[in-house]
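In this view, the complex is presented without one of its protein chains, the others remaining in place.
We just call them A and B in the order they show up, numbering each chain from 1.
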Amino acid sequence: MGEKHDGSGFYQEYEVFSKKSDKAPLQHQFSLLAPNEDMALSIAQENFMRRENVVDVWVVPRSNIRSMTSEERKQWTKRLDNKDYRTTKGYGYLRKKWRDKEQDMLDEKEILSWKEVKKG
Amino acid sequence: MYNFVEHGGKVTENTANEDPILYEQFMARIEAGEKIEADDWMPEEYRQTLIKLISMHGISEIMGALPEKEWTPKAPTLKRKLGIMAKVQDEMGHGQLLLRVSEDLLKPYGKQREDLMQDLLKGDLKFHNVFHMATKTWADAGVVGWLVDGAAIISQTNMLDASYGPYQRALQRICAEEVFHAQHGEAIIMALAEGTEEQRNMLQDAVNRWWPALLMFFGPGSASTTGSSKQEVTTKYKIRKSSNEELRQAFLDKYLPRVFSLGLSVPDDTLYYNEGEKRWVYQQPDWNEFKQIIGNNGPRSKERLRLREIAYENNRWVRQALAPYPAYS
Partner (left out) sequence: MTNIESADQAKQDSSYREVLTELLYQLADDDFIVSFRGSEWLGLAPHIEEDVSFSSITQNTMGHAVLYYQLLEELGEGEADVLAHERPPEKRRNAIYLEKQNGDGSYLDEPYYDWALTVIRQYLYETFKKVKLEALTKSSYVPLADAAQKVLMEQTYHLAHWKTWVRQLQDSTEEAKTRLQSRLKEAWGEFLDVLELGPKANDMEKHQLIVAESVLQKKWLEEIKETLAVIPAEPLQKNKGSGRNTEHTQDLTQALVTLSEVYDQDKNAVW
């Protein structure tokens, strides 16, 4: 039976992800061995999240994940530190300008507080 | 949770054949505090050391579930039954985490879970000395949870900054759970220490019987004791920070005052604290016995291996049935 008939094919690798709450992003937990995805899902929560809240669990066969290789991690994750234009850091001078015009800066804190607007 | 790295075996210590440039880059990475991942280049000596250390650590968790498991269905109250079940379950869970780390390191050799189990049953993969010992009474379940886990916490927290990323991440999870284990063990022994005379005697008897195994836990102080020592290799590669003896002293520092505060003693008349040297002076355990124990000739080695063997063989049909490759029929 070529591929071992000793049952070693039982051990397939799955990566396990979970969400702590509706607002939380999916987080990688760990990996486990299981014979198929239904069984992997059935054991994932009790293996890695016995003591924490869970609202969702994903299991993914490791072979379906295209991750960076060791080389790619080294080469693709480095950047020059010259991208202030992409962040608020590059626009800090506006604060003083607006202050001169007696206006407040619409910064991150201010904008993210705009969940509600006046009714009617 | 348990590891010492002294038991010898077939680690190929050969850095001479490594590419010197890659080796230098690798050492620079770990010196800079970077974490090494499973698919990164690593010296063969590093991989071999990790495989030995983590396989043994993982399989010790699996074997370590068995001594306490003996008392799990027997635990004296509903609360204790639940607590010890959760604790032994964690041991199996720690074994799972660690064996996964080890299995990824073994990939280049085409080995997997099945091979680790077989190595254990053949006697090629050793497990920690403490798990070869008998658990005679309920107090042993308490002492294992309190002092054996205490020793384990000392040795594992020492590796929380380990240079190998997957191991370091597994240890973070494990150490977080160990805090519960420590308190679980303390709760059992506290009830006995504050209980009837018979309960106190039971506890003292357990401490007396476990004392030599606890001293052995961290491994011999130097290579000269048992003829081989891997501790220098693990510190060189920033896997752990301290020596066996430093860890043993840390354990004695933290736990002996607690043992004495409960009115308990340890079976060593010569034990004292040397104020000048800031260290405990104790009677050495019998290191020849230690070698016997980890060579699977301890008091309960054969029986525990037999349990694993039965569980493994007896459930083979289940694994065959669900193996995605249609089993022979």
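In the analysis below, contacts are C-beta pairs under 8 Å (C-beta built on N, C-alpha and C of every residue); 3 or more make two chains touch, one makes a residue touch a chain.
None of these values were measured; they are calculated from a predicted model.
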> Among the chains present, which touch the one that was left out?
Replying inline: A, B
>> In the whole complex, not just what's shown, which of B:179, B:281 or B:318 touches the removed chain?
In response: B:318
>> Touching the hidden chain in the complete assembly: which of B:26, B:138 or B:218 does that?
In response: B:138
>> Could you pull out which residues of chain A are in touch with the chain that's been left out?
In response: 10-11, 32-36, 38-39, 42-43, 45-47, 50
> Hey, which chain B residues sit against the chain that's not shown?
Replying inline: 62, 65-66, 69-78, 80-82, 85-86, 88-89, 92-93, 95-96, 99, 113, 138, 191-192, 194-196, 198-199, 303, 306-307, 310-311, 314-315, 317-322, 327, 329
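By definition in this document, only the chains that are shown with their structure count from here on.
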> How many Å are there between the centre of chain A and the centre of chain B, using C-alpha atoms for each centre?
Replying inline: 33
> Any idea which chain A residues touch chain B in the complex?
Replying inline: 1, 3-12, 30-33, 35-36, 39, 47, 50-51, 69-70, 73
> Along chain B, where are the residues that touch chain A in the complex?
Replying inline: 37, 39-41, 89, 93, 96-97, 100, 103, 112-114, 170, 173, 177, 316-320, 322-325, 327-328
